[in-house]
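Of the protein chains in this complex, one is absent; all others appear in place.
Chain nomenclature is as follows: A, B and C, assigned in order of appearance, with residue numbering initiated at 1 for each chain independently.
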Amino acid sequence: MTFSVVVNVMPKAGISDPQGQTIERALPALGYTGVNGVRVGKRIMLEIEAATEDEARARATEMCERLLANSVIEAYEVAIGEARTEGAQA
Amino acid sequence: MTFSVVVNVMPKAGISDPQGQTIERALPALGYTGVNGVRVGKRIMLEIEAATEDEARARATEMCERLLANSVIEAYEVAIGEARTEGAQA
Amino acid sequence: MTLREGLHRELGLTDDELQAIIERLGRDPSYTELAMFSVMWSEHCSYKSSRSHLASLPTEGPHILVGPGEGAGIIEVAPGVSVAWKIESHNHPSFVEPFNGAATGVGGIVRDILSMGARPIALMDPLRFGHLDDARTRYLVDGVVHGISSYGNSIGVPTVGGELVFEECYEENPLVNVACLGLVDGRLMSGRADVAGHSVVLFGSATGRDGIGGASVLASAEFDEHSHEKRPSVQVGDPLTEKLLIEASLELIRDDLVAGFQDLGAGGLSCPTAEMAAKSHMGMDLDLDRVHLREADMEPFEVMISESQERMLAVVEPGNVGAVLEICGKWGLEASAVGEVTSSGNIHVRLNGATVAEVPAESLADEGPLYDRPRRRPDWLDALQARAPGDDSRGDLEKAFLEVLGSPSVASKRWAWEQYDHMLFLGTVQGPGGDAAVLRLPGTDTAVAVTTDGPGRFCFLDPYEGAKLAVAEAARNVACVGARPVAITNCLNFGSPERPEVMWQFAEVVRGIRDACEALATPVTGGNVSFYNETQGRAIYPTPVIGMLGVLESAGGSVGLAFGSAGDALVLLGETRDDDFGGSEYAKVVNHTVAGRPPVLDLEAELRLQGVLIEAATRGLVRSSHDLSSGGLAITLAESALAGRIGFALRERGGQDHRWLFSESPSRAIVTCSGAALDEVLSLASDVGLPASTIGEVGGDALDFAVFALPLELATRTFEDALPSRLSATMA
Partner (left out) sequence: MRARVGVVVFPGSNCERDCVKSLSQLGAETELVWHDDPVLPEVDIVVLPGGFAHGDYLRTGALARFSPIMQAVTDHAERGGLVLGVCNGFQVLCETGLLPGALHKNKGLKFMCKWTELRVDNAATPFTSRASTGSVLKIPINHFEGNWYCDPETLQGMRERDQIVLRYVDNPNGALDDAAGIVNENGNVFGLMPHPERACDELLGSEDGIVLLGSAIDHVLKTTPARV
């Protein structure tokens, strides 16, 4: 089966996030006050072929550990979406 | 109240995503087969002060249009999370 | 098959053009053929409005190995050392999507250079935008510079200079021009398909539905029953693939595996196939099943005109195809033999064995329409030229000086060029910030100087004189660093050619370039025409951007603009006229006026000045050299002082103070030299009858204009902060 997988990678808490800070600083000039704690990370979407949802999750997690996130500065989370059978694949 | 807001920004369908393609092409060499359709976008988390959830959503959406997403090539979605009262703010 | 009534118009072809196509083919074109004609006969690909004018430009010279007509001009700069030099525009895409528009503009010009078999070694980015008070303009500036930085840096081609000019007329039509210099790497390539039976190999990125834009009406025309989503026509750059394309291409050429070579740009696959076949009076069979696609269900017309980036086409002896595919594979590029050269003269396109297009290559490439469009001198021009040029004094000279120094078009462009790698290849002897960049060519001792100039205001006031001033200024900038100007490339940015006033401006500009290039012996090696830069009938200033290439005798002998040592003499070369204020920075910034006539240029005087500048540099007589342009004497002195972090004091003055300080008479420069060299410098000038006078000396920490003085510190802040502070207003 093919599982749609979403991986969210965000800067770890406590680590400076220049991109988030820059957006936060730009907002008041655009008329947006009362916006705080802006953090910018990555969202990675993929389709993984696996027999079970658990297998898909395990492989996605391993990919995060090894590749998709850098644990020195980033934290990740994995979400598994709907599954499709092979035939229906685009 | 303060609402946690998540904005996901992804390349629009039909717009090429060289980053996603490059990662996808690299995966087999790293031992990951059966992974397709890799797309890389942004995930932005923010805290918005607003009276109601609708107001928070409206402001986040406007910010996406004006700043957070590039509507020519990117599609975005806004999700509103839990609300906290001012006092509890971090 | 009958075409839907009016379809050709939606594709930008006129009724007459359609008729010409039908007559040429002896039948109605198929949809795919119509799409191919629509891109190949577009203004952009066929130069149908400009061709007849461009034909008058001088294109030959002793150093010119290849003139206009190929991917780029080729200039021999030393025995056995040749460079490719070319400029392109990416104005409209950059307005729609600044980051990717500018990025793919870089990609396009780099492939032009590559198609000649040259390694791209330097970029320049002449840019023009509206006013920085406008938030959208700030967004465009930031996005365009970021796009160039991101793409140019990633593909490993340093950006060594450019322009950043702000005028209201560019508000809805920013100009994003990019020039590229390449070093010929062994064999010179050409876009030819000489031998029937040779294979045609397409390599690089997969072909997607990018840049199909207007032609997407074909999808709905032909396939009404399906509802095709209207695709975005924005192209996203992939710098990694472009970098690999450069390395793979150069390796293919080095290994002598390629017989003919061309890039894919505007017009997609239709363009190199038709042009290469037509140039060799041959044909090509193409099998679209073999084109690697990004999206599976593409229509044949989409494959033929898609402008997907980062692709090249090589004509290859059949026995070499394996080796070509292997090298592409090594660099991680997709590649496939998509067809072969034939002697049919036709571009014959098949899908699943069925013919989808079969048209004479020459009809696509060479037989496009040629227009002699009506021209009319604008009726507003007399009145504009008759108006006062904005040369009034405002009294407070120091205030006027700081206004001009801090005006975004004059102020330091460090904000932009520090975002560009300008040092790669260990050749940047002089980087951005001076009159011209000086580059030592990798692997050689030869050095060249490059600069771009395009004084839109002068051309607006008088296109003929303005164009001459553009060429003269570009040549002077190159001469200042000690290089002999040898050739230009040019990017002609104009409004709609269908308006007689614009066409008149165009013809006048071309005439001006011709006359100046003839006088200065700098032939035109190619360029680009960008029409339709207008919004709601309001055209941009006619803006020819001249890319000048000069040659230095030795890299070590180049001269910069920075003042050197205290006590050096300040020598003003050339004649200052009091009333050269039309289109000047002073008139614009201090008096808010763009009117009158541009400064008067005497090409003979210009040649004398340049001769002296080059000679003085070559003999090692001068410590600094800087021409007088925007802002006149005052700004030139200030820029040299700031660059050298040392002040100066004027002793001499001439005429009314503000005229003397801000007039923009051309053909002038400030050189500095030691007391010991002064006599020799002065006699170099007097030998050729060039006015020269010692007007002061270098030293101290003040800009001392005799009539007022201010600390170096203050001027530095004004000059350096102007752009970043305006741009940071709401930057994100």
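In this section, a residue touches a chain if its C-beta (ideal position, glycine included) is under 8 Å from a C-beta of that chain, and two chains touch if they have at least 3 such contacts.
As the structure is a computational prediction, the values presented were derived from the model and not from experiment.
Enquirer: Among the chains included here, which ones are touched by the excluded chain in the whole complex?
Expert: Within the full complex, the chain left out of view touches A, B, C.
Enquirer: Looking at the full complex, which residue from A:M10, A:V38 or A:L68 touches the chain that isn't shown here?
Expert: A:L68
Enquirer: Would you mind spotting which of B:M10, B:I23, B:A56 or B:A69 touches the chain that isn't drawn?
Expert: B:I23
Enquirer: Identify the residue among C:Y170, C:Y420 or C:W504 that touches the chain left out of the display.
Expert: Considering the complete complex, C:Y420 is the one touching the chain left out.
Enquirer: Contact with the hidden chain only, please: which chain B residues?
Expert: Within chain B, the residues that touch the unshown chain are 18-19, 22-23, 26, 29-30, 40.
Enquirer: Of the residues in chain A, which ones touch the absent chain?
Expert: 11, 15-16, 18-19, 22, 67-68, 70, 72-73
Enquirer: Going by the touch rule given at the top, which residues of chain C touch the chain that is not shown?
Expert: Residues 146, 149-150, 153-156, 238-240, 243-244, 330-332, 417-426, 428-429, 440, 442, 555-556 of chain C touch the chain absent from view.
Just so it is clear, only the chains that are shown with their structure count from here on.
Enquirer: From the mean C-alpha coordinate of chain A to that of chain B, what's the distance rounded to whole Å?
Expert: Spacing between the chain centres: roughly 9 Å.
Enquirer: Find the geometric centre of each of chain B and chain C from their Cα atoms only, then give the gap between the two centres in Å, rounded to an integer.
Expert: 37
Enquirer: In whole angstrom, how far does the Cα centroid of chain A sit from the Cα centroid of chain C?
Expert: A distance of 41 Å separates the two centres.
Enquirer: Could you list which residues of chain B touch at least two other chains?
Expert: Touching at least two other chains: 67.
Enquirer: Would you pick out the residues of chain C that each touch at least 2 other chains?
Expert: Expected reply: 732.
Enquirer: Can you list the residues on chain A that touch chain B in the complex?
Expert: 2, 8-10, 20, 23-24, 26-27, 30, 32, 34-50, 59, 63, 66-67, 89-90
Enquirer: Which stretch or stretches of chain C touch chain B in the complex?
Expert: Listed in rising order, the residues are 96-97, 99-100, 205, 208-210, 229, 231-232, 234-241, 294-295, 308, 332, 732.
Enquirer: If you look only at chain B, which of its residues touch chain C in the complex?
Expert: 11-18, 21-22, 25, 67, 70, 72-73
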